[in-house]
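Up next is subunit A:
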Amino acid sequence: MLQVEQVDLFYGASQALKQVGFQAEVGEVTCVLGRNGVGKSSLMRAVVGQQSIRAGRIVWEGQDITGLSPPERARRGIAYVPQGREVFPLLTVEENLKTGFAPLAKALRHIPDELFELFPVLRDMLGRRGGDLSGGQQQQLAIARALVTRPRLLVLDEPTEGIQPSIIKDIERVIRLLANRGDMAIILVEQYFEFARNLADAFVVLDRGEVVLAGRGEGMNEDEVRSHLTV
Partner candidate 1 sequence: AETIKVGVLHSLSGTMAISETTLKDTVLMMVDDLNKKGGLLGKKVEAVVVDPASNWPLFAEKTRELIEKEKVDVIFGCWTSVSRKSVLPVIEELNGLLFYPVQYEGEESSRNVFYTGAAPNQQAIPAVDYLLSEEGGAAKRIVLLGTDYVYPRTTNKILRAYLNSKGISDADIMENYTPFGHSDWQTIVGDVKKFASAGKKTAVVSTINGDANVPFYKELANQGIKAEEIPVVAFSVGEEELSGIDAKPLVGHLAAWNYFMSVNNDTNAAFIKKWHAFIKDSKRVTNDPMEATYIGFNMWVQAVEQAGTANVDAVRQAMYGQKVPNLTGGMAVMNSNHHLSKPVLIGEIQPDGQFETVWKTEGTVVGDAWSDFIPQSAKLTADWTYPWVCGNCEKPKY
Partner candidate 2 sequence: MSVFNTSHRPDNLILYLDAVSVSFDGFKALNALSFYVGRGELRAIIGPNGAGKTTMMDVVTGKTRPDVGSVVFGDRVDLTKLDEAEIANLGIGRKFQKPTVFENQTVFENLELALAGDRSIWASLFFRLNGAQRQRIQQVLALIRLHERRDWLAGNLSHGQKQWLEIGMLLMQDPQLLLVDEPAAGMTDEETMRTAQMLKEIAKDHSVVVVEHDMAFVKSLQCRVTVLHEGSVLAEGSLETVQANEQVIEVYLGR
């Protein structure tokens, strides 16, 4: 279980997160919602360690990981699909995927075939450089790359951005499947309400850096949530 407790995050003098706290259970999908610029990505970066926080605690599997560096967190099973894809532009698709081997034991260092079933285009383009892919292809690569590390906590920041509808459906199915397997906690940042509602076991709504609403997925009231998503 991931516990985020009273996190404050600053960019220089401006505060992006105020006393943010939430939990993500293993075997569940936790959705984070909010308008542009409310701090969703900042929160995710704090979880994976890319952004240091000024106050608060982040606890994963019972251990305080607040002070750990991103690679250390990755080694504890945390994988991240960042907003804006961030594939390695000059590495081939295959090499991009292989970067996920770093935190793995020798025996696990292979690319699971399911990945290619989910994203067949990647198999066709194994030798192409990541940066040459189209936007949607890169997004698929970014998700696949995170899955290569066999994470126990998967952090997805707007993973459907730029992806064609049919694959969004596939992704939805896969996320559900992964969550149902029961060994992975998933945090999903989404603006696409439909998609979020279909997946969410639990949800958190942010506004101006603060948690304004949280609850279980089944109790997710569309109007209430939407009211926080509009200006």
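By definition in this document, a contact is a pair of C-beta atoms (placed from the backbone, for glycine too) under 8 Å apart; a residue touches a chain by one contact, two chains touch by 3 or more; residues count from 1.
Keep in mind how these were chosen: all candidates are chains of the complex that A comes from, given by their letters.
Since this is a predicted model, take the numbers as computed values, not measurements.
This complex places subunit A in touch with one candidate out of 1 or 2, and it is 2. By the touch criterion given at the top, residues 11, 35-37, 41, 83-84, 121, 128, 132-137, 139-140, 158, 161-170, 191-194, 226, 229-231 of subunit A touch candidate 2 in their complex.
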